[in-house]
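Apart from one protein chain that is not included, each protein chain of the complex appears where it belongs.
For chain A:
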Amino acid sequence: MKHIVKIITLLMVIATVWVGLLQTSTIPRSHTWLLPIYCVVSLGCYGLLMVGVGLMQFPTCPQEALLLQQDIIEAKGYLKQKGIDVSVS
């Protein structure tokens, strides 16, 4: 099943639940009408939260830059030894 079909099915289920809520009036109607907007806003907030959390926890590796520099020196030494000239002419 294509992904978009899954998403549309999910939305339809949610829509059905919403219409059901509207009809049975378990929650006051004024709130029910705004439910989709609440959901979208909540989703947006959750997304922003995830971005923020991810940003704070973003894994960094400054030591890798140093290791890479060492590797480069080692590699250049070997290449020079083998007579490969990589300098930009």
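One rule holds for everything that comes next: contacts are C-beta pairs under 8 Å (C-beta built on N, C-alpha and C of every residue); 3 or more make two chains touch, one makes a residue touch a chain; residues count from 1.
FYI, contacts and distances are computed from a predicted model.
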Protein name as given in UniProt for the chain not displayed, "Cysteine desulfurase", "X-ray repair cross-complementing protein 5", "Dolichol-phosphate mannosyltransferase subunit 1" or "Transcription and mRNA export factor ENY2": "Dolichol-phosphate mannosyltransferase subunit 1"
Chain A, residues in touch with the chain not shown (by the definition above): 2-4, 7, 43, 47, 50-51, 54-55, 58-62, 64-65, 68-69, 71-72, 74-76, 78-79, 82-84, 86, 88-89
